[in-house]
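Every protein chain but one is kept in place in this view of the complex.
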Amino acid sequence: MADLDLQRYNVQIDLALEAKELAESGTGSPIPGVTSEVSEENGIKVTQLHVQTEEGSRAINKIQGHYVTLEVPGLRNQDTELQDRVATTFAKYFETFLQRVGIGRTAKVLIVGLGNWNVTPDALGPIVVENVMVTRHFFELMPDQVAPGYRAVSAVAPGVLGTTGIESSEIVQGIVERTHPDVIIAIDALASRTLDRVNTTIQIADTGIHPGSGIGNKRRGLTQEVLGIPVIAIGVPTVVYASTIVNSTIELMRRHFESVNGDTNQILGLINQMNEQERLQLVKEVLNPIGHDLLVTPKEIDQFIEDIGNIIASGLNASLHEAVDTSNVAAYTH
Amino acid sequence: MADLDLQRYNVQIDLALEAKELAESGTGSPIPGVTSEVSEENGIKVTQLHVQTEEGSRAINKIQGHYVTLEVPGLRNQDTELQDRVATTFAKYFETFLQRVGIGRTAKVLIVGLGNWNVTPDALGPIVVENVMVTRHFFELMPDQVAPGYRAVSAVAPGVLGTTGIESSEIVQGIVERTHPDVIIAIDALASRTLDRVNTTIQIADTGIHPGSGIGNKRRGLTQEVLGIPVIAIGVPTVVYASTIVNSTIELMRRHFESVNGDTNQILGLINQMNEQERLQLVKEVLNPIGHDLLVTPKEIDQFIEDIGNIIASGLNASLHEAVDTSNVAAYTH
Amino acid sequence: MADLDLQRYNVQIDLALEAKELAESGTGSPIPGVTSEVSEENGIKVTQLHVQTEEGSRAINKIQGHYVTLEVPGLRNQDTELQDRVATTFAKYFETFLQRVGIGRTAKVLIVGLGNWNVTPDALGPIVVENVMVTRHFFELMPDQVAPGYRAVSAVAPGVLGTTGIESSEIVQGIVERTHPDVIIAIDALASRTLDRVNTTIQIADTGIHPGSGIGNKRRGLTQEVLGIPVIAIGVPTVVYASTIVNSTIELMRRHFESVNGDTNQILGLINQMNEQERLQLVKEVLNPIGHDLLVTPKEIDQFIEDIGNIIASGLNASLHEAVDTSNVAAYTH
Partner (left out) sequence: MADLDLQRYNVQIDLALEAKELAESGTGSPIPGVTSEVSEENGIKVTQLHVQTEEGSRAINKIQGHYVTLEVPGLRNQDTELQDRVATTFAKYFETFLQRVGIGRTAKVLIVGLGNWNVTPDALGPIVVENVMVTRHFFELMPDQVAPGYRAVSAVAPGVLGTTGIESSEIVQGIVERTHPDVIIAIDALASRTLDRVNTTIQIADTGIHPGSGIGNKRRGLTQEVLGIPVIAIGVPTVVYASTIVNSTIELMRRHFESVNGDTNQILGLINQMNEQERLQLVKEVLNPIGHDLLVTPKEIDQFIEDIGNIIASGLNASLHEAVDTSNVAAYTH
């Protein structure tokens, strides 16, 4: 959501899971080149999704790579024990993810918290940076005295174009060139297609962060191509477009009537025969001219963003340092 | 929105203007017992609405009384000059409003900021209280030395039931009984039916603040009946239900197709033939079970709430104290 | 520190412990009518001080009553485990304290957080209120369904005279008259005589909160006389006067030279022969005219106040509700 632009959201769905669901709902069958496995434990649903081929990538409009998604509807209830469990589960999957993409145990990490301090739903990245444990300076200033089981971790919140006048990717590139990390972990707030995913879902991906294609070659992402090192993206949906709320609700209504054997053509008229994209286009055409198509966020966003920021910071601390125990990750955040 | 409960929003529309529009859209003609006059100047639209009879009150489901609404779509653009103009306009109408409901120039005022500090879209009341000029203690401690042109103003933010364990109205009642103000001005965040009204609309009403009727006789409002003195309510919509976004968008689609002479029955099916309440009911039935029917707020709520809080505080300062010039109200807020 | 006035600090030392130390340093012997016992465990020093007679009260200029003080120098180090231990220790002593002053297990409690949200060193009370568990509304609205082991607790932050125009004690009095609690627990930020006590010391007292005598009969405290129910005060020093920093440093220098058998008269001149009050007077005379005698707070106050606010909220939850386990108090705060 950092350096937000409308076109980005038009052409791209931020969660791979939603993109796959949408594509499948269109064809009614699995997408070739996209595999996934789902597990669920204690109220935490984990989907591992692999976009394996160029064909699969085109079909769901997501870059080839690995995507792990944690869905935890209960996160809305401010249940401290569940939050600890999510942090532990996140740490476990993130550690495995690092190994699978070839990041070793001593690889130096730069954590990049994208987004804007002063816009609550966009503050996830800066909140994680504020709460994560940094150690790089100990390795630089007193390398002999660092206890075993830690690696060099640094963390920056580069701000957003509107308040810095500089692309986040340029700031990060400059820092990478001076500090030579081995891998970047970039945290960003995302837009979701449905309200129930907001602040209850965490996506990990090895694809880096790509800006919308509509902006042209002046905008650059945080990717291995640009930065020369792997970029792992952690994203949490914190906002939804009003138009996608409407559109996905109409879809829900459609399915509801189908499920009770209603004549959906009769009930919903031509609307029923439109595909997802046509219908979204229609909704946007109605809402845009009168300024109704805003990005919205749940009323309780202040608490949600604080909670999920702490979960990610705790999970990162546990997965990045062997000396930090996954059974007690929360204690290492501020 | 303080002491928020779902039922309240089911049965009641917070803005009288929206209630009237909705009722008129149902009947297609003016509502007997409800009069209104509209003026517009410099991007600020002011509607003065009078619910004069019991019949009018029933028709639009709003309590009898005077309602003044300022609508300023441009408030979203962070235009400092427009904000000053809105504060001045608000001050002018609020001053007139006080006179009309019989509040004299030396009447002692208690400003009550309802809502929750820590939930941004619900923090409007506390923000106004924080920024308004209080003078009561000077009148109490050194009455001889208060300059002419000021009146005794006090201000409290009583918190919300969930964090205090006490109804706001009980706290206010206790303070009223000890400090004997002549009138209460209560500021509250409201729910709107459409996103474009969020943070762009201010409603003044002489009706006090009424909780939803569904909650039963255990909940009490801030009204003259309860408190023994007039209660003027200032409300700003800061949230919308997902279901009302969907519902009002479908209505917009319906009108859109009508305006282009489309066969709305063919396009929208049975949906087209439902009335507003039936359709809303349907949307809620689809969204509620899966936790989609949240109250949402625009992504930029932090800045919006700060801006409109300052406008109201400045406007109150100018309208309550003759010595404060309406041409320079902003300087008196912190 | 709520409703702060200079004279209050001139005539009165907020911590009974400091008042006793100061009196003893003057006479060189124990104060008749004042007893104390000290215990220390795991870096937490607990002093139980009883001002038993009118004579003792006059000697140390503190009201007759019980004072329990926890001193924890390590609290500055952001050690999470120590913080949990302090919360548990505080809970234990507070529970005993309640019993000793005759507050039963079902007595209804009103927690009053004095001070100003927007002035960090004065925000302790509001922070505790924000984090403490309130239950009164469950007892009011659904008394049959409250689990055993809880009591009715409510909590308010009445604000300060400068932003409300109303004395805190008037607001509290109004709330007490409407909600009928059995006891008040009032949390307030204090001034200390030395910097090392700031944010490392918690005082519990059964004396209520007394304003400075200098202001005259227009100012009222939070006391049993005023409110009709017992008032337990919890205070934490968060500020020090520049003049008392200077004064206590000179005293430290004096003792330092004495301890190395220096001729303190020669080294410190006449300063050495002044008593504490004379010397403080001298320092104030030098500092006041040029605006140097400010109240100051450590640079890291934001973190300190957050930490100690959470400790007190956790400790209160554990001591007020039998169902809340003192071994796990932190989980019950937000």
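So that you can tell them apart, the chains are marked A, B and C in the order they are listed, and the count of residues begins at 1 in each.
In the analysis below, a contact is a pair of C-beta atoms (placed from the backbone, for glycine too) under 8 Å apart; a residue touches a chain by one contact, two chains touch by 3 or more.
Here the structure is a predicted model, which is why all the values come from computation and not from measurement.
Of the options C:I63, C:A107 or C:L282, the residue whose C-beta touches the omitted chain is C:L282. Touch with the chain omitted from the figure is made, among A:G159, A:G269 or A:P298, by A:G159. Looking at chain C, the residues touching the absent chain are 73, 76, 118-122, 194-196, 239-240, 242-243, 245-246, 249-250, 252-253, 256, 265-272, 282-283, 285-287, 290-292, 294-303. For chain A, the residues touching the chain absent from view are 117-118, 129-130, 134-137, 140-141, 152-159, 161-167, 170-171, 173-179, 218.
Here is the rule we use: only the chains that are shown with their structure count from here on.
Spacing of chain A relative to chain B, judged by their CA centroids, is 36 angstrom. In this assembly, the C-alpha centroid of chain A lies 45 Å from the C-alpha centroid of chain C.
In chain C, no position touches at least two other chains.
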